[in-house]
Structure formats: C-alpha cells, structure tokens
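With one protein chain withheld, the remaining protein chains of the complex are depicted in position.
The chains carry the letters A and B, assigned in the order they are written, with residues numbered from 1 in each.
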Amino acid sequence: MNKDNNIILEVRNLDVKFFQDIGTVNAVNGATFQLPEGKSIGIVGESGCGKTITAYSTIGLLPPGGKITNGEILYTQRDGSVVDTAQLRKDGKEIRSIRGRDISMIFQEPMTALSPVHTIYNQLSEMIRLHLDLNEKEIRERSIELLQMVGIPAADKRIDEYVFQLSGGMRQRVMIAMALASYPRILIADEPTTALDVTIQAQVLKVIKDLQEKLSLSLILITHDLGVVAHMVDYVYVMYLGRMVESGPVDQLLVEPLHPYTKGLLRSIPRVRGERQDRIDSIPGTVPDAYFLPQGCPFHSRCNELVGEICKKEAPERVCVGSEHYVSCHIYSGSVNEGGAIDG
Amino acid sequence: MLSYIIKRLIYMVFTIAFISVVSFIVIQLPPGDYLTTMISQMEAQGDVVSAELEAALRVRYGLDQPMHKQYFTWVTRILTRLDFGYSFAYNQPVRNLLGDRLLMTMAVSASAMLFAWIVAFPIGIISAVKQYSLFDYFSTFLGFLGMATPSFLLALVLLWVCYQVFGTNASGLFSQEFINAPWSMARVGDMLSRIWLPMIVGGFQSAAGLIRTLRANMLDELRKPYVTTAKAKGLANAFLIIKYPVRIAINPFLSSVAWMFPQLISGMSITGIVLNLPTLGPLLLNSLQNQDMYLAGSVVLILSVLTVTGTLVSDLLLAWVDPRIRYQ
Partner (left out) sequence: MERQMIEDNFELEFEADPNDAIYNASHWKLMWMRFRKHKLAMIGVVIVIFMYTLALFAEFIAPNDPNFTSSQYSYRPPQRIRIIDSEKNWHWPFVYGLKQARDPVTLRLNYVEDTSVRVPISLFVRGSEYTAWGRVEGNLHLFGTKDGPWFPLGTDRLGRCILSRIIYGARISTTIGLVGVLLSFVFGLILGGISGFYGGAVDIVVQRITEFLSSMPQIPLWMALSAALPANLPPLQMYFGITIILSLFAWTGLARVVRGKFLSLRQEDFVMAATLSGTSNAKIIRRHLIPTFTSHIIAQITLSIPAMIIGETSLSFIGVGLRPPTISWGVLLREAQNLRTISQAPWLLIPGLFIIATVLAFNFMGDGLRDAADPYSQ
C-alpha cells in the first residue's frame, strides 16, 4: 500500500483466541490491514472467518472469553501520537475515550443493537453528551440535525419515538446517526445491511457512502458480499480462517482475482445483468473447524488449484503481485516476496 | 394503554366473580349448613329446638332456597352492605373480625414483598454481572435454600435461634402490653420493632425466586447486542449496565412479582399461624377447625381478592415501565 498515505489505523499480525471449556477457538490468526485516513477499506469473508472479531478488537469489544494473544492495533490519534489499543486496559478510560469518540461502529441488527425501552433521543443524546461539550438545547438540536442528515423524515417528531416504532431501514439510519454523533474519525460498519430488505439495502449503503465522503471519514466495511464492496470501498481485504489471503484496490481485485478463494467467492455471486451464467458456483467443502487450524495453507482443503504437497505443509508468504495487490498463495510464490516489509 | 387497563379490569371482575363462587363452595363444603351449626350450638347450651322452629328458621335465613339463589343473596349482601355473614365461634358479624386483620395482613405482606425486592435486586444483578464468582455461588446457594425451605420451618428455626441468642420469644406482632392496646405511636413503634421476623420469613422464599429470575434475565440481557452498542459508544461499564440491561431485565422481574404475589400471600397464611400474627391466616385456620364457615369463606374470598388486586397492580406497573406493552 502506498506509504505516503496517512495511516490512521493499522492492525498487525493480530491473533484472537477464545478460551472455552471444550477447547480454544482460534478466531483470528495474524490478521493484518491498514486503513488510510479518509479512505474506505472492505474486509470480506464468509461468516466465521474472523472479520467481525478483528473489527471488534480494534476498540476492545471482544465478547467474553475472547483475548488478543498477539499483534498490535495501532491507532494514530488526533494529535498525531500512535496508541496500541490492544495494550489498553479492558473497558478502561483510555479505550473508552476512543470508542464512540474517535472510532464508531454500526452493527448488523439495528433492532437488537438498539435498546427497545429507551427513546431514540435518549440513546442518541447520550452519545453526544458523553463526548461533546454541549448544553441540553444544543444536544437536542444536534440530535435532530443528525437524524435529518441520515434522511429520517420528520426527525423532530421521530426522535421521541421508540426503535420498535420504526422500520428496519429507519432503524439502521438511527444507528448511523448515533455512530456519527460525536464527529468520529473512523467508522466501522459491520454487515450494516445484512438484516435489511434488499430494496432498503441500497438506500442505507448510499447514506453511509455519502456521509463518508462528506465528512471525510475513514471507513471499514465488513461484509460477506463482494457486490456491496464494489460500490463502497477503495481497497479490499479478503479474509479466510482469521487471516488475510488477498488484498488489493477494489477495481483490480474484483476484475482480476488471484487467490483461488477470492475467485471462488466471485464465482459464487449470482449475476442479474450481463452474460447468463449456466450455474452459480459454490466453493466446495466447508470452512475448517476453528478449534484445529489446518497445517500449511489454510485454504488447501477446499482449493481446486493446489500446487502440490507444499500447500499442505507450508503456509504461503504474502507476496506483492502488482501495484498494491498482495496475495498469500503458493501459486504466486515466485513473485517478489514483500512479506518481510509488512511484518517489519 | 387505557384499553389495556380496561381490559385488565374486566378480567379482574370476572376473576373475582369466579373467586366468590369458589368461596361460596368453601362455605357449603362441610356437611350441614349454617343452621345445623347454630342448632347444635343451641342444643349444646341446653336449648331444645323443635322441628317446626328449625323449618321456620330455615325459611327465614333463606336456606330453603336453591343453591344459586342462596349464592346471590350472599353476594348481594356483601356488595351492598359489606355483610359477610355471622361467625358462630366468635359470636359476632364476620365483618368485625376482618378489618384489623386485613390491615395487618396487608402490612406484613407488603413489608415482606419489600424485603424480597430489596434483597433480590442487588444480589440478582451482581451475581449475573459477576457470573461464576464466589458471590454468585453464594447467592445461588441462598436462592436454592430459600426455595427449598418451607416458610413454617424457617419461622420455627428463626424463632428458636432468636430464643437461643436473645432469650426472647419473637413471635407475634406486638409485645404483651400492646396486644390489646388501642392504636398509638408506641404501638406502631412496637409493631415495627417486631415486624422484621415475619418480613424475613415471608419474603425469603420470594426473594429466592426473584434472585433466580433476575439473574437469569440479566444473563440473557448482558449478551444482547445493545449492550455492545452501548459499550461502543464509550460508556462506562457500571453506568451502561444499570441503564440498559438492568432496565430491561426489570420488566420480567416486575412480571415475576405479579405471579409471586399469590405465593407470598399464600405463604403468609402459614407464617402467620406459626408466628402467631394477628393476620388472616390464623383466623382462617381457626374458623376451619371450628367449622365457622362464613368466616372461613370470607377469609378465602378476601385473600383471593387481595391477591388478584396485587397481581393487577404489578401488571399495570409492568405496562407502565415497558413501552412495548404501553404502545400496544
């Protein structure tokens, strides 16, 4: 990735494990990504690949039992200093001053992610009151303004309603408004449209995209949907079994995917327009158990382009295969090895 | 909201109508009736009651009427004149016996409920937030014990412990000198100094149940996504736990109060008997033993109405705090 971009958030070799009675789940295994300021990146993968856990761990929101066992999460603060949020005390003051204030999150299910027994204003104003120094009148004005900004009609009336009185799309807009309430610098959207109707999805995505550009936010979009990624982000990371297998600028990666897994993902998208597909391909097999990680390349058990025995024995290095296009696969091992530069 | 209240009130009227039928059945249950009891009492005193007199009395008291007519007479008297019938054992109208005792029953039940709440609330929340901690195990143990100990046994044990430790008999709601004294500040003070025992005994079982319910609800709520949202806002843990999961877990907590209320009132009657309280429980037992059926039926009626009213109040409370119900 271009080094003269200002990197606002960088995750290096992140390992997250869940310690349970029946065993240890290796949820994230060496995830690495960079978020340049004002840009948008996408993290794509099947459910269970660790993309959500990676995002949650950036602001210390791991579910009970989860623990960061290795790696760094480097956040460049407003004053230019860099802090490793992985090192901050769990739910301590430092991490809390970053949560919501600097790094905000939009969740998957707007219904359950918002409290059913508090009014919208109650939940929205709380965020403003916590992070901004405004009086009650200004808080109210700011709240209404936020709802208008995300396109909620009659915002001054809606604001005193409860979440269950709104439609799914409106709920997610409230969620977005809340996330943007205290002028955050980074917005993490975790599958923001998965729970919504298809017709609503596009609208909500447009709201996110427009606001990202208008407020020059840095955006991390987490999704399993490569179609969504194509419209929303500049740069894509493809994640499999807790690590990045391929990354590249969105137009390059989608047009010319290199990793067999990325190819499989792209083939499995049903197309409506364009040439007629005879059938929708799916990737054979299932994601291996996260209790026992496979040796060698994590994808070898489902790969249809195996190079040879090496795939089952050695994990492939990350190599650069084009301008800002990286892939971890033995097929491309002959290319220039840039893994060291990243890890260093 | 209004329609909800009206609906509940209509239900309640029906329930109370049902209850009155059940209470009337209680009155009619033992062999013989009102008159047989009266006559046997008169005969015990040496009076001879002739068959003619008996028949005349039967007509006068309406006992020659079919059952449903008798029922309606009974209900109408209660509704219009608060006339619950006559107690043979005490030789006075039932109404005179109920007043004070009803008040006492309500006072003791309310304080027991309060005790259960105050104890259960923090314990339930803390043991959920600190799941699998020593405190959690302790409160779980306490919860199990509370559920497994019959209230009369707890009362006996506490009485005995009190006697061993303080050397006093802690039963009764008043000290010797106040039992028959008229109401005064001193008497109220005396009552307050003794009410803790029935409060603990009556509330312990409810508290145990509430702890279990609240803990389970809290554990559910703590895993809900809105808690993560609140954390992602940057709120402090203690604050967000009280504002969100506790606030939401309170709803089933309140509704559990509704179904625990019958249990409480019902347990209270036994507690009252063991602790020798001037409540309705001992009166009921007495009347049953003496076959004083108008009194027994009235106590059953009043206890049931008390229960149903309490349940209604806590249901309305629930509707008031939960917008999901309020806006239906």
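By our rule, a contact is a pair of C-beta atoms (placed from the backbone, for glycine too) under 8 Å apart; a residue touches a chain by one contact, two chains touch by 3 or more.
A quick note: this is a predicted structure, and the numbers were derived from the prediction, not measured.
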Touching partners, among the displayed chains, of the absent chain: B
Touching the absent chain when the full complex is considered, from B:144, B:183, B:196 or B:320: B:144
Residue of B:93, B:225 or B:262 in touch with the missing chain, whole complex considered: B:262
Sole residue of B:9, B:82 or B:153 that reaches the chain not shown, by the stated touch rule: B:153
Option touching the unshown chain, where B:75, B:142 or B:285 are the choices: B:285
Positions on chain B contacted by the hidden chain, ascending: 14-15, 18-19, 22, 26, 29-30, 144-145, 147-153, 156-157, 159-160, 163-164, 169, 171, 259, 262-263, 265-267, 269-270, 273, 281, 284-285, 288-289, 296-297, 299-300, 303-304, 306-308, 311
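Here is the rule we use: only the chains that are shown with their structure count from here on.
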Chain centre separation (chain A, chain B; CA means) in Å: 55
Residue ranges of chain B in contact with chain A within the complex: 224-226, 228-237, 243-244, 247-248, 251, 321-324, 327
Interface residues, chain A side, partner chain B - complex: 56, 59, 61, 91, 96-101, 104-105, 107-109, 112-118, 126-127, 130-131, 162, 164-165, 175, 178
